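This is the structure, below, for whatever I ask next.
Heads up, one of the protein chains got dropped from this complex, but the rest are sitting where they should.
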Amino acid sequence: MNFYPKDSCGIVGVFGTPNAAKLTALGLHALQHRGEEGAGIVSVNDYGQFNHHKNIGLVSQVFANGALDRLIGNMSIGHNRYSTTGKSVIENVQPLLIDCQRGKIALAHNGNLININALRSELASAGAVFQTSTDSEFMLHLIARSEGTLSEAIGEMMSKVSGAYSLVICTKDELVGVRDPRGFRPLCIGTIGGTFVFASETCALDLMGARFIRDVLPGEMVFISKDGLRSEKSKVTAACSFCIFELVYFERPNSKYIDNSVHSYRFEMGITLFKEQPCEADVIVPVPDSGTPAAFGFASASKIPLEMAFVRSHYTGRSFIQPERGMRVDSVKMKLALIGELVKGKRVVMIDDSVVRGTTCIERVKNLRDAGATEVHIRVSCPPHKFACHYGIDFPDRNELIAVSHQGESLCKALNVDSIGYLSEEGLLKACGGHSFCMACFNGKYPITPECAK
Amino acid sequence: MNFYPKDSCGIVGVFGTPNAAKLTALGLHALQHRGEEGAGIVSVNDYGQFNHHKNIGLVSQVFANGALDRLIGNMSIGHNRYSTTGKSVIENVQPLLIDCQRGKIALAHNGNLININALRSELASAGAVFQTSTDSEFMLHLIARSEGTLSEAIGEMMSKVSGAYSLVICTKDELVGVRDPRGFRPLCIGTIGGTFVFASETCALDLMGARFIRDVLPGEMVFISKDGLRSEKSKVTAACSFCIFELVYFERPNSKYIDNSVHSYRFEMGITLFKEQPCEADVIVPVPDSGTPAAFGFASASKIPLEMAFVRSHYTGRSFIQPERGMRVDSVKMKLALIGELVKGKRVVMIDDSVVRGTTCIERVKNLRDAGATEVHIRVSCPPHKFACHYGIDFPDRNELIAVSHQGESLCKALNVDSIGYLSEEGLLKACGGHSFCMACFNGKYPITPECAK
Amino acid sequence: MNFYPKDSCGIVGVFGTPNAAKLTALGLHALQHRGEEGAGIVSVNDYGQFNHHKNIGLVSQVFANGALDRLIGNMSIGHNRYSTTGKSVIENVQPLLIDCQRGKIALAHNGNLININALRSELASAGAVFQTSTDSEFMLHLIARSEGTLSEAIGEMMSKVSGAYSLVICTKDELVGVRDPRGFRPLCIGTIGGTFVFASETCALDLMGARFIRDVLPGEMVFISKDGLRSEKSKVTAACSFCIFELVYFERPNSKYIDNSVHSYRFEMGITLFKEQPCEADVIVPVPDSGTPAAFGFASASKIPLEMAFVRSHYTGRSFIQPERGMRVDSVKMKLALIGELVKGKRVVMIDDSVVRGTTCIERVKNLRDAGATEVHIRVSCPPHKFACHYGIDFPDRNELIAVSHQGESLCKALNVDSIGYLSEEGLLKACGGHSFCMACFNGKYPITPECAK
Partner (left out) sequence: MNFYPKDSCGIVGVFGTPNAAKLTALGLHALQHRGEEGAGIVSVNDYGQFNHHKNIGLVSQVFANGALDRLIGNMSIGHNRYSTTGKSVIENVQPLLIDCQRGKIALAHNGNLININALRSELASAGAVFQTSTDSEFMLHLIARSEGTLSEAIGEMMSKVSGAYSLVICTKDELVGVRDPRGFRPLCIGTIGGTFVFASETCALDLMGARFIRDVLPGEMVFISKDGLRSEKSKVTAACSFCIFELVYFERPNSKYIDNSVHSYRFEMGITLFKEQPCEADVIVPVPDSGTPAAFGFASASKIPLEMAFVRSHYTGRSFIQPERGMRVDSVKMKLALIGELVKGKRVVMIDDSVVRGTTCIERVKNLRDAGATEVHIRVSCPPHKFACHYGIDFPDRNELIAVSHQGESLCKALNVDSIGYLSEEGLLKACGGHSFCMACFNGKYPITPECAK
């Protein structure tokens, strides 16, 4: 329990309908890509009674067998948990639900705090009892200790925690959406009739049948109760530093950021990528799904024909076979099959959204060469990954990042490619509309210094 | 989470063997009769790392599939949970495991606190965060808040909580057995070579292959560490009030209390019962299993022949059939079958350990009469149950106790028996060796006034 | 699939109630002791539609979760399977359900055929396709091949198969109960209002709420349809040879054989056992449950006091712990605990229903001696087991039978007892009322020569 895993999760909140838990489950299903390890929902009925169901597994598994029918109430919050380590423990699946002097409070958290040792030590010496190994629990302790109103308590908590956090919180009569002052992780507001909805991405609103209202702003607390919606601003102010990797990779292409779809930003990345890193080739091959929009942009700029030569499997089952001696199970091929004749005898430029460890990239290049590609070039729709993320994305250790250990010729050799080209930081920023982003994973400029770096 | 269920559970602790968790599981299996709802074990290895496994179900189910292999370490505590309400929630299965300024602490609790509202209110106003709906969590909060040594912290906790509690606690290097100052619930110490063992009853020691050393005394804290066994006495003193119902019904007949087996006390109850409530009959029929020893005592005193006419089924499966109209499923018959010819044409005296609600008693009498018994008399090896237990036994509400609503002729009529005779309080006390017992469920004299009665 | 396991199973059939499947499940639950490996039910509705559900596990597990609700129809048959080997395969769980020129037929079988090689070879060369590894399938093939009426077909089948078989069979409109010409395995008929019931033992009738009518006679076919009950006699005639071991061990004490309860036969065995093998002792200790009635008989004849010193556990879970080095898990103790003080310093005579391998017997004797018994004598309520059963009881190989490898002094030494005494064949026969029994497991006189012995 001294282990605080990074988590890139999905969160949902619903207020004002007897279908609250079912809508929440639909929203979580639409956000399943943000976390496949576990899922949970807490619902609250008009008498202030809380119901709770959570488990390891996908949303559709956790809420099979009528679990949703027992989650009665007009208010509900939910959470998808991202698996960051081998060990899945149900205790860490959210929402967390506690009782305290304020009564019961449930909380679901997307993001990662960076001053956990300080928080833990302060709380522990005040007699706090921790029952999970999540940083999210600290926020509940801080709220429970505060004696002011709920908004004062959340404000006080925000002044003490540091890092990335988008939250949905519910008490017996209020639903709250919170985003940290820098807005690392997304959180938006929608509506269906008189029902209000929070969700990590707008793609959840679409499936829930909700209309997008606006994003929760960095540093904003949005309270929803029978009296309607009320907004408060945290006293903590800071420059916005939205996670650029949400746009590059994490979010669904049909989700929206500011006024445009994630797809459109990725398409722009592809256009800029071609301008910065042109390439002579006979065919463009995207690595689906997240590399596809940039590949279309690259194609539109370069006029090189694009082929969906990699075909994604709809069945994962990564671990059901333990191969034995003399048998090779290509887990990369289990995810993407290749239509060999589309690349045979051709110069291929493969468009990927990012190259992190490089291991799957090497396999894909091998597949292309085995199928007869005469040249293989890689173009990547973001800069090289060189630094850890402390705000909720689970990158491997620095020494496992291939752009740290290899550059230039050495990198091409390691990947067995004829050339590699990354999008520049400036190019990426421009493609993303020039908004204010955290790009620490590329350049090490951390908006808030993490504890471990002090 | 404002619900604090009464629990009559089984607890086990082991120190000093790499098989700690497996021994603990064996002990819990031997104590399965004390709680069938759920089971859990926490183990600690030499590096102070804690492992935890718990679930709803029997010990043999919860620890199937290799769960014990992952519970490594030389120290371990375990818990069987008694189902007191319809809803089984994994959160309430013990041991509880927390982290705090003292590091990690695990606790397993048998008993019931009676000042929970006061405790809750004091802790909550100090900012405590509750994550279970058990009274056991309060004890952890109190220990976590104390700044002294572990023994000071436990001592302080004991001065604040009121009620029944036998506990096993483990920190990263110590195992502690604790019994409340009145000793409501049992807890004993055993040894196997250099390994120390705590268990609720001695029947667990037998299965674990351990030798009985002695009981943990009321108000005693027994600390076991690499330095051996150390005893401390709580500053709270009180007269002993051991639960008489443990002897009457709850414990296994092969468990020991003071120097004798539970069987022998029950045999004595039967002898005294005959003296106090003699009966002319042709055959004595025990209600197995807990009524059997008293029936043997009754037989030895009365010289009336005893027949094991009720045969216990080894398969429960109480709820797998939902009977439909025109179909009668006799759940009492599913548990005990009757060998009709042993009672046909005879005057039967049925010996039972207790009559609480009276519902199963009524069914048994019907079975006996259907099989041709000419008279049915009941003799009960304890006094009439008339009061709630606040110290951990889950009796129904007072108005469901048949001895509250019916007496004398009316009671015989309700049960459809020719006569009924209960053991007197004095007779019961004498049969139990004249030790100091809590008999509140019979006479309403509560050793500690419960909160609800104030 | 060349493996035909012996099976001592329980079978049930119900005709004439919309609760047919639920009644069948109740009956199977009462017969659970006859087979714990798997269970199945086939039901038939008025339109001749068959439903089928079966699985590995206890009746209460297999039919949990609403399976019974889907087994609609007024007719139903069921089966409990006995686990005879390590490998449990769902294919072998009965009832078997087939389609053929007669339409669909379901069959459940208790017993064991002895001419399986001949049957298999004859059927195979006629083009038969086998899909299970049970001998029961042969009977279905024989019925399917016959071109006469159903009763002609069953009669023809009975003339071809040899061995032990009690059967319940259902077609789209008839329920049939069949017992082989020698009547090795039991089968009885009962009624509830207009509903007819077949069951292996009368204890199932009791739980189903049915009144016992009579046994199906050896060689009899009992047909039940909308026209009522009709009996036919097989052309094959043979002397009755009811399995004596059903009375000694297998049946529940409350089941009936001829006019008396199984308990009463066992009680008589105990009386005769004392007469034949008297013993000086201070206390009689039964090995529950099947040894208890004989011990009561032995006590009534000898006037030695009886104590229920062995206490049976209600939780099995035999295999959940894999003990490690330095740890001893006494699986015998997990089943029976000992109240030591009842035997301490005493000469004990332990009454058991049978001694087969001797392994658990050795453990029990050790427990008694460890608890301080000064002498341990064994009296066994049947003769020594020396021969295999070919008619459905799963004894171990001859060379594992302790009475084959040891006699007299050598046997006492092996078991570490002061004396051992078995009931004689004559004594056993007499205690069982002098009826005609198969005693081949004691004397090797097989009523029908098994194929393997030819």
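Letters are used for the chains, namely A, B and C, taken in the order the chains are written, and counting of residues starts over at 1 for each.
Going forward, a contact is a pair of C-beta atoms (placed from the backbone, for glycine too) under 8 Å apart; a residue touches a chain by one contact, two chains touch by 3 or more.
In this text, all values refer to a predicted model and were calculated from it rather than measured experimentally.
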Exercise. Considering the entire complex, write down the shown chains that touch the omitted one.
Key: A, C
Quiz item: If the hidden chain were put back, which of A:60, A:159 or A:359 would touch it?
Solution: A:60
Quiz item: Just one of A:75, A:128, A:167 or A:203 touches the chain that is missing; which is it?
Solution: A:203
Self-check item: Absent-chain contact - pick from C:22, C:81, C:109 or C:141
Solution: C:141
Quiz item: Which subunit C residues would touch the chain omitted from the figure, given the whole complex?
Solution: 1-2, 50, 90, 96-101, 104, 124-133, 137, 140-141, 144-145
Quiz item: What is the set of subunit A residues that contact the non-displayed chain in the whole complex?
Solution: 17-19, 22-23, 25-26, 29-30, 32-33, 58-61, 63-64, 68-69, 203, 206-207, 209, 252-254, 260-261, 263-264, 289, 292-293, 296, 300, 305, 307-308, 311-317, 320-324, 326-330, 333-334, 337-342
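One rule holds in what follows: only the chains that are shown with their structure count from here on.
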Quiz item: When you draw the chains as points and link the ones that touch, which shape shows up: line, ring, star, complete, or other?
Solution: line
Quiz item: Measuring centre to centre with C-alpha atoms, which chain is farthest from subunit C?
Solution: A
Quiz item: Which angle of rotation, from 0 to 180°, maps the CA atoms of subunit A onto the equivalent atoms of subunit C, to the nearest 5?
Solution: 180
Quiz item: At the place where copies subunit B and subunit C touch, is the share of residue numbers found on both sides over half (same) or under half (different)?
Solution: same
Quiz item: CA centre of subunit A versus CA centre of subunit B: separation in Å?
Solution: 49
Self-check item: Rounded Å distance between subunit A and subunit C, as computed from the means of their C-alpha atoms
Solution: 61
Quiz prompt | Rounded Å distance, subunit B centre to subunit C centre (Cα mean) | solution = 36
Quiz item: Which subunit A residues sit where two or more other chains touch them?
Solution: none
